[in-house]
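A single protein chain has been omitted; all remaining protein chains appear in their positions.
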Amino acid sequence: MDSKHHLISEAYQRRKKGWDKFFKGLFWLAGFISAIFIILIIVFIVRKGIGPFLPSYPGGAYPIGKFLTGFQWRQDSAIYGVAFIVINTIISALGALLISFPISVLTALFITKIAPRSLSRIMTTIVELLAAIPSVVYGVFAAGVIVRWVDSLAAMAGFSTYGGNSLLAVSILLAIMVFPTMTSLAIVAINAVPRELVEGSLALGATTTQTNFRVVLTSAKSGIFAGLILGLGRAFGEATAVSMVAGNSMIGPTFNPFNITRTLTSTMLAGLKETQGLDYDIRFSVGIILMAVILVTNLGIHFVKDRIGRSMS
Amino acid sequence: MKRKLSTLLVVLLVTALMLVACSTDTPAAEAPAETPDPVEEPAEGLSGEIHVYTRDATSGTREAFEGGIGFDKDEETLTASAVETSGNGDMASKVGNDVNGIGYVSLTTDFAANNLKPLNFEGVEPTIENVLSDDYSLKRPFSYVTRAAGDFESDEAEALTRAFIAFITESEEGLSAVDGAGGIVDLSSAKPWSEVAETVDGFDPATDYSGITLRTRGSTSVDKTLKAALEAFQAEVAFEFNMDHTGSGDGFKRVLGEEKDGANAGDIGFASRKFGDNETVSDGMLSGEYCQDAVVVVVESSNPLSEITQQQIHDIIVGQLTTWEEL
Amino acid sequence: MKTFEIKDLNLWYGDFHALKDIDMDIRNNKVSAFIGPSGCGKSTFLRVLNRMNDLIDGTKITGQVLFNGQEIYAPESDVVTLRTKVGMVFQKPNPFPMSVYDNVAYGLRVQGIKNKAVLNDTVEDSLKKAALWEEVKDRLSDNALQLSGGQQQRLCIARAIALSPEVILMDEPTSALDPIATGKIEELMESLKKDYTIAIVTLSMQQAARISDYTAFFLLGDLIEMGPTREVFHKPNDKRTEDYITGRFG
Partner (left out) sequence: MTRKRRIYDGILNALTYLSSGIAVIILVMVLQFVFVRGWSGVNFDLLSKPYWSGNNTIEFPQFKTGAFDRPDHLGDDIAFSEKLGIGLSDGLDAYKEHQVVVEYLDPESPLHHGVVSTAGVDLGKELGLSEGSNIVNLMLKDTDDKIVNVGAQRKSTAEETVAAMDNISEMRKIYFKTEGGGINGSLKATLYLIGLSLVIALPIGIAAAIYLNEYAKANRVTNAMRSSIELLSGVPSIIFGLMGVSVLFPITQLMGIHTVSIILGALTMAVVLLPLIIRQTEESLKVVPIDLRYASLSLGATQTQTIFKVILPSALPGILTATLLSISRIIGESAALIYTMGTFIADRPRLDQGATTLAVQIWSLMSGEQPNFELSSTISIIILLIVLALNVSVKLISYRINKKWSVS
């Protein structure tokens, strides 16, 4: 037998092992860089955001208690209370989910189980297209169309609005924006439900519809909740489009859907580039609150999900 | 339990549909104490709650407006139900879309395009003539300040900055461009640019300035007049410009203040007011005013109101006058 | 001649004791078959011989594994060189998604051999040895995934022998193939054993009986017995071997 081993050069072997180590290091470095950014972001925002409450802050510390519990946000009088903004943000996001969640779950069910094949393909494309529309375009749409709806709806209900800029407009806008996210995750979750479960239910004499609503949806709930969390994150974090229709009220909280509101992101964005000193730095404090709100609601949903999961099984 | 879940879904859906489908159901409004009761017929325009629109705290228009109506910043506060807008255009489009709105914009604003109606102030119509004759008192200057001498990116940029300032303050071409864009200027002492250009220190029309970018910063109200002037200057000297305008507060800050070396630094800063005491414009190479503008109180165009007094608008701003009936 | 000598080999996956006190010799230019019920550790044992278990997190090995008298788990031992000498063929045909030629040349190329003539010769030679040459000589640049399952597995064998290893490890090489393709692979093994030492894991006792010179029976991580195939099948020393072979359990 003619061995090839004499052709293998020692130097090449050493070299390739050297490259192997080098690339392993490089890959690790890339992973490290990717992971470190979130820490950089958090450190930076927290450092900036904590600043205004420390005694060393130039011009004196802003009382943190007043910041966390205040119900007014007025840069002209240097009053910064974030409590009502948090409430507004949560209300507008929940409002959006209230509209969007059932629609997206039912649409996902329609696409995966009920629609004929051709229709389902078209619907999938529609959902993907909605997901791909840039948020600026939604903002333009909201400022041009949604505010009109709200305005005429308010007129019918006997309210006057600020040109349609309102809590309801924000919620409708966000509902449209989170719809594709939640729907596509629900589709994935429903598709992952094992066939046997469905067949098992049908074999027991359940109708297809019963099976869809009882077996499929409950089995897919973990994925559907994942979509809900993602949707909520997007609803909390959306800035450009929301600030086009929020109206930025100085006091709150806003419960009347036709009244103007102020969300955490619209607060951060409003005149951010025009400002300085405390008024600028305190927006980073708002950034911390935004991250905290996203985190806490995520945990809350996980908790609720576990509870539902347990009571169902 | 499963049945409950699907029932829940159905209920949620129906609620959602009702919200989306523009139904006539009265929503369960829990209006907070601050919000006055809804009125019966808001469409009339003369009745109902007044919606006050204001600009952000760094706006020069706001400062000029508040000063002009006798609003004492230290003693009084703006009504808490005011809506804050982010720029002159934002203000114009928001008030134009709200039949109950009242706000204030620059005289350069296109009132018709924004569905706005300008109001006479103290019986005087906001016109260029009335501003020049000092009859109209709600007015403010458009001010400029440049970077400190020697602090420009290049000598050419410095010379070009000098030339541009001379162009908009002295030359016929520059002043008529500002005038054409709605700025209020006195054209009587203007000289042709060809004459003015010779007096500018360090500026040589034979030099190629096409690689130089003039960066202008500051007030959004100066946008329109400044853009016209920059373009007219481009017709005289080939160069580039970059207008990134965000508010009067940034005018000083980005050429001489804390952001002068930041990401948004500029060569010339503008304010739609006089620079303040803490804005030390004397540090700059050049500073001054290039035109006048009037602040105009505006309402939506279908509003029957056409006159307003200083006292009335003051009371509206501080929240003592809250409905159209009281006017 | 012993190619491999294994002494006191123990292997754990985490807490699971997968191989227990294994002692075994593998003779050169013979076919050794490892049989036993699923999960008995025979595949794990096969992977000890070219250190493929290194890739699984939490694997711990004690004992001695000598290849031509050298401890392959010694710190100075080089796993890459070892694998050029101990080739492997897997359960499911797994050609790379590239051309037939590139598949066979892969092993040489990753050792830095770029000489066109050497590559051409080796590819032809290996495909001939794997009894595939006639079938693919006109489609060397076709994607290997277009071959039939049996052809793919022979390609994998060609790929393994292109490096002229001393040992070829085969992990249930025919379990994914139909009987005709299986027959061809078995014929191939017969012809390969004059050049190579072969260790094969198989679930089919008939296959072990047909092709192997030695047979080892594994049960629950223990090596129950190993001997010439004829003896193991006809006069097993251990009751459990006999039970398994006669189909009484397993």
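Just so it is clear, A, B and C label the chains in written order, and each chain counts residues from 1 on its own.
Quick note on the criterion: a residue touches a chain if its C-beta (ideal position, glycine included) is under 8 Å from a C-beta of that chain, and two chains touch if they have at least 3 such contacts.
Since the structure is predicted, the reported quantities are computational estimates derived from the model, not experimental observations.
Displayed chains that the missing chain touches over the full complex: A, B, C (touch as defined at the top). Only one residue from B:Asn120, B:Asn264 or B:Thr323 touches the chain missing from this view: B:Asn264.
Counting over the whole complex, subunit B has residues 6, 10, 13, 17, 20, 86-90, 92-93, 109-110, 113-114, 173, 176-177, 179-180, 205-210, 213, 215, 220, 223-224, 228, 231-232, 234-240, 242-244, 261-265 touching the chain that is not drawn.
Mapped onto subunit C, contacts with the missing chain fall at residues 50, 52, 55, 57, 80-81, 83-84, 87-88, 90, 92-98, 106-107, 109-111, 145-146, 152, 156, 159-160, 163, 169.
Although one chain is not displayed, its contacts with subunit A can still be listed: residues 16-17, 19-20, 23-24, 26-41, 44-45, 48, 102-104, 106-107, 109-111, 114-115, 123, 125-130, 132-141, 143-145, 176, 179, 183, 207-210, 212-213, 230, 233, 236-240, 244, 265, 268-269, 273, 284, 287, 290-291, 294.
FYI, only the chains that are shown with their structure count from here on.
Arrangement of the chains shown, judged by which pairs touch: a linear chain-to-chain path with two open ends.
Measuring from the average of all protein CA coordinates, the nearest chain centre is that of A.
Comparing chain pairs A-C and A-B by the number of C-beta pairs in contact, the larger count belongs to A-B. Subunit B and subunit C, compared by their mean Cα positions, are separated by 80 Å. Centre-to-centre separation between subunit A and subunit C, using Cα means, comes to 52 Å. Annotation: 34 Å between the Cα-based centres of subunit A and subunit B.
Chain contacts: subunit B has no residue touching two or more partner chains.
Residues 78, 80-81, 84-85, 108, 110-113, 115, 118, 122, 162-164, 195 of subunit C touch subunit A in their complex. Of all the residues in subunit B, the ones that touch subunit A in their complex are 1-3, 5-6, 9-10, 12-13, 15-16, 19-20, 22, 24-27, 29-32, 34-35, 38-40, 42-43, 48-49, 51, 56-59, 73, 77-78, 80-84, 86, 94, 97-101, 246-247, 249-250, 253, 258-259, 264. Remark: subunit A residues 72, 74-77, 98-103, 105-106, 147, 149, 152-153, 155-165, 168, 172, 175, 213-214, 217-218, 243, 247-260, 270-271, 273-276, 279, 311-312 touch subunit B in the complex.
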